[in-house]
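One structure is given below, represented as structure tokens, and several questions about it will come after.
Here the complex is missing one protein chain, while the rest keep their positions.
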Amino acid sequence: MHIAVIIRLVPDLSEEIEFSEDETDVDREYIDLMLNEFDQHALEEAILLKERTGAKVTAIAVNSDGIKKQLRMAWALGADDLVLIEANELDPRDVAATARHIKAAVEDLSVDLVLTGVQTPEDVVGQLSPYLAGCFGWPSVNAVSGIVAEENTVLVNQEYSGGKVSVIRVELPCVIGVQAASQPPRYVSGSRLREAAAVEIKEVTPNNNPDAKLSARVVALREPETGEQAVIFDGDIDEVATKILDIISNQQNG
Amino acid sequence: MISESLAVWIVLGIAFLVTALRSYPAFRAIITAPSSDRKNRLGARLSSLGAGWFGHKRLLKKRYSGVLHSVVVISFIVLLSSIIESFGSGLFPGFSLRKIGGETWIALLQEISAVTMILAISFAFYQRFFLKPERFKRSNSADAYVVYFLILLIVTSMMLEQSFKLLASGHSTYWRPFSSITSDVMAQIGVSIQAASTAEQIFYWVHLLVILTFLVFLPGSKHRHMFLAIPNIFWRSLEPKGKLATPNNSGVQPGAKQWEGFDWKQRLDLLSCTECGRCQEVCPAFSASLPLSPKSLIMSLRDDMLGKSNSADGSSEAVISPDILWSCTTCNACVEVCPVHIEQMPKIVDLRRGLVEKGTVEPMLQKALGNLQQKGNSFGKSSKMRPRWTRALDFDIKDARKEPVDYLWFVGDFASYDPRAQIITQNVARILHSAGVDFGIMFDGEQSAGNDVRRVGEEGLFETLAAENIAALEECSFNRIITTDPHSLNTLRNEYPMFGFSAEVFHYSTVLAELLEKGVIKASLNDESLPKTATYHDPCYLGRYNNEFEAPRDIIKASGFTLLDMPRCRENSFCCGAGGGRIWMDDSAMVERPSENRIREALAVNDELCFVVSCPKDLVMFKAAVQSLGVEEKVFVKDISELIR
Partner (left out) sequence: MKILVYAETNSGSLTEQSFSTIAAALEISNGTGDDSSVEVLVCAADTANIAASISGIDSVICLQHPNLTPYTSDAHALAICHAISEITPDLVLFTYSSAGIDQAPFLSAKTSMPLISACVELSVDGDTIKATAQLYGGKLVAEVEADLPAIASIVPGSMAGKVMESGSNAPEIKTLQVPTSLDKNRTVFVSASEPDTSTVNIAAAERILCVGRGIGSADAIDDMKALADALGAELASSRPVIDAGWLPKERQIGKSGNTVKPKVYISLGVSGAPEHIEGMAGAELIIAINEDPAAPIFQVAHYGATVDLFDFAEAMSEKLAE
């Protein structure tokens, strides 16, 4: 089985937030980028499948600043091949353009299973996994928390709200949006990463050059209006604890 | 009927054979070990052997045991003469030490040594059986009692042999006072010359056989240190204490035993352990009730290596669990106190390297390492936030990347990112600035120096951080490096040279003390409400590892404090518990945190005092400890820079 894992960088907004000049995006030059957490899970699941079945894993990414390091990290974790897709001026949120780029690369690789994270923090105009499936005409199952490989199918756990889970058998080829790997993403040691520095990354340039316009348009990006402000306590822990206990017992009585 | 001489040969031969067979596992372990480069600096090795072995420097730190052991060793050396006499005369009829004084001064010394030996063993027995020192917990007491018994038997059988010999020959002598007394007593109670002669023969053989029994017993006993201590001390590492050895094998074979990666010296370490427990006693992890005891670690690895593993099914690869390995703070107290110079802590780091390669990393540590990999600091904050602390200053700090400076200040992770440590960093900056010191920082070009990354076993990440830091440093023009962080100091000074980087690295206490002496700055108790007594906590990586003890004390004394040292000070300082990556790990398994243990020690010195530190992690750890113990009114944690006006 040949598994393709699609990894993406997303903004890390745990510290400051800086907007772009026209305020339709965050300032990607200034803000730190990090590997999309769900993509980490997709990668871990792919490696687990490789360990269990001997499948081949190719890590794929659309070019952006810093993505090469993540591709090499994927190799350090166990990916066999690395593919970097050249794209001009691609808005990372543009799922349609991203999917078209990836479709072209995947078609050349005879892939059976495509894994990627079910969501990114900024997929306002759509999630990649089902969109890609739509482009291919393949089935797609999302919010998956565990994959078992079979002969021509995979068995997946799809999670719904309320804690319900369905086990579904999906025909290959298919696209799976991973929510959680079967075990937490593993640690990759520094020495393995250093070995990865020398690994070759295959660069491909798609023939079609899709326009960069989003079909849905982000007009503005802003901080949310905070509703009724929460009353925030600060300072001495004992006082805070006392106040909060008072509030709770008042609530109980009132 | 075989001659007596032949009997001695036969018995000796059998004993040697059995001893050799019993020694085989240890011998094999050493022979099959990977090699290591220790055969250097023979001169230095020989001279230090004197103080270490003959002088019993480390052993004498515990007066009772130290004196006892010295007595035993000296007595043993003297009594060697009686072994030579017994075996010599047995193997080669006619051999005797008489010509060189075997019946005169040698005999007297033997007599005295026999008595001192018996007394010393008795006191040792008393200590072990009645006083039961804590450090002996988990040691193999049965082994020790057998040794006491055999030694006593050897010595008493020797004395009895001599006593009966005197009785048989009919006269006593001043040269053998104690044997003479015994001989006279036996004559009094009517032992005949005939019986004495027979008894002499019997006890000659008892003496011989017990000695041979002891020999045969040795390979399976911790008493093998008798032979191994000297070579082990001789071949110890002469590298700076703060420099870890590079990994000696690149591939960790799956399924290999944990000791298989150890070179011959590390394996000799395992064999030399006397189970004395001094390391266990000083270990901060052990005192916090974490699963680590350096002594047990060495004993377990040794037993596993000799094929005497305690594991239930005998097949488990790892006798030392990850929990045990992650407990270590790498404070080096264990290495510092070991009388036979075993290096426990470096073995822990070696084994940690194996865990990291496999990915068996404690979850919180994994997060910290991920942060270090991605962002170059353990906090997970962006590199742009590193110089944020400079904003509170009302002057600009020079950018060492852009202009030459005299001192390049390597700030360090904690001093840059932790809010409590930032206050001190800003303080130090103000002091240096007003003192007119020409200094600069690398702003966001700096990354974690990697000292604790290396000690967590992440050698690859350490190499990356070091390479990137060195590249940044080489772009700068400076004369010296200064830092407030002993961990950064340690690796910059002792380990970065491995990569071709060399610079003089100063701790800020040295620089401040110098400025103080020149009168450029003044020290004083800035706050009248503070207690006038102070104690100083030697940071592990400044004191024990890098032998710097005086500069901070000079500053404290110059401030007008009465400086009272805690019992565990200088090279015996007690670790705050943050090192070795422990500050990145979960500590809820601890019963009493080392930092709290230390604050209690301070309070025992004086019930109200200033607790002075010179390391950002110490500051953070001890402030937290004071808070959780609720002694904010009694113990005031201060950085040495806060004593500068």
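Worth pointing out:
So that you can tell them apart, the chains are marked A and B in the order they are listed, and the count of residues begins at 1 in each.
Going forward, a residue touches a chain if its C-beta (ideal position, glycine included) is under 8 Å from a C-beta of that chain, and two chains touch if they have at least 3 such contacts.
All values derive from a computational prediction rather than experimental measurement.
Looking at chain B, the residues touching the absent chain are 363-364, 586, 588-589.
Seen across the whole complex, the unshown chain contacts chain A at 11, 13, 17, 26, 95-96, 99, 118-119, 121-135, 139-143, 155, 158-171, 174, 177, 179-180, 184, 214-224, 226-228, 230-234, 237-238, 240-242, 244-245, 247-248, 251-252.
Following the convention adopted for this analysis, only the chains that are shown with their structure count from here on.
In whole angstrom, the spacing between the mean C-alpha positions of chain A and chain B is 48. Touching chain B in their complex are the following residues of chain A: 12, 14-15, 32, 34, 184, 186-194. Interface residues of chain B, counted against chain A in their complex, comprise 356-357, 359, 361, 363, 366, 369-370, 373-375, 380-382, 385, 453, 458-464.
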